[in-house]
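All protein chains but one are shown at their positions in the complex.
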Amino acid sequence: MQKITMKLNRRQALTLSAGAAFAVVAGIRTVPAYASAEDTEKRIMEFTGGKTPESGKLTLTAPEIAENGNTVPISVNVESAMTGDDMVESVIILAEGNPNPEVATFNFTAMSGSAAATTRMRLAKTQNVIAVAKMADGSVFMDKKEVKVTIGGCGG
Amino acid sequence: MATPKPRVKVPKTASAGEVIVLKTLISHDMESGQRKDKEGKVIPRQIINKFSCEFNGQPVFSCDLDPAISANPYFEFTAKVTESGTFKFTWVDDNGSTYSDEQKIDVK
Partner (left out) sequence: MKKISLAIAIAATAVSGLAFHASAEPVDEQLFIDGQEMISRAPAPEGHPFDEVLSGWLFREAETRAAEADSFANPGMLDVERGEEIWATVEGSAGKSCASCHNDAAETMKGVGARFPKWDADAKRPIDIELQIDKCRVDNMGAEAYKFDADEQKALTAYIKHQSLGMPVKLDLSEGEMQSWWDKGKDVYYTRTGQLNLSCASCHEASMGKYIRADHLSQGQVNGFPTYRFNTGGLVSIQNRFRGCIRDTRAEMPKAFSDELLALEVYVTWRGTGLSVETPAVRQ
């Protein structure tokens, strides 16, 4: 929306804000509700059992710029021997700016051999993608990447 | 939507103790529950909500999926193999259906 209004002249911008005012009065909801950083934080705390995650060990890989928000490849990789106490139990993926922060939870076992996984996710707009790893010894780690979601040419 | 069709990629052979890469893909719209139809009614959510991989009956990797996973869910992950056997892959749909595929590996 910001990108769009940038390119409007004053009169068009006025027309638009009048339209927006109308939408509010008429109670029309034009923009879907998005999750917030607070919702995401809450979800992280649920996952870690109230523990604040440290940085390190976990690497989240995501493109800096996603060509299409409908399909964004992401990977997680946690340094771990995957035996005994040095085990990754699970990694949760969250997105701060989607309608709901939850994306996926990966569950690993000793037979995974490594705590590495890749999938493809949807991003409603430019936002932070967050990964949190829970280890068998109770420690938790986090990594965060901002992914810019671009607006397509004409069709969007 | 046609019946979801899984595809899996497992190496045919591996050496004992090797960590191998597995890839899976399944055709599925992953209807998020956020979209509306032409009449403005919300299209109900219908996604694959769980994916799991077992080797000779033992859990290797699993994933809980939310509607933010893209259509035609794709996973890449690893497995440590110590003996020959069969990988079993299972996808669980919101509608209760499960889809599965199996692949053998020869470990030397």
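For the reader, a short list of remarks on this structure follows.
Labels for the chains are A and B, by order of writing; each one numbers its residues from 1.
Methods note: a residue touches a chain if its C-beta (ideal position, glycine included) is under 8 Å from a C-beta of that chain, and two chains touch if they have at least 3 such contacts.
These numbers come from a predicted model, not from an experiment.
When the missing chain is restored to the complex, the residue among B:46, B:72 or B:90 that touches it is B:72. With the whole complex as reference, residues 1, 3-5, 7-9, 12, 15-16, 19-20, 23, 28, 30-31, 63, 65-68, 70-73, 150-156 of subunit A touch the missing chain.
Where subunit B meets the omitted chain, the residues involved are 2, 5, 7, 9, 23, 25, 27, 29-30, 70-72, 74.
One rule holds in what follows: only the chains that are shown with their structure count from here on.
For the pair subunit A and subunit B, the distance between C-alpha centroids works out to 21 Å.
Taken in their complex, subunit B has these residues touching subunit A: 19-20, 32, 34, 55, 58-71, 73-80. On subunit A, the positions that touch subunit B within their shared complex are 32, 70-72, 75, 82, 95, 98-100, 102-114, 116-123.
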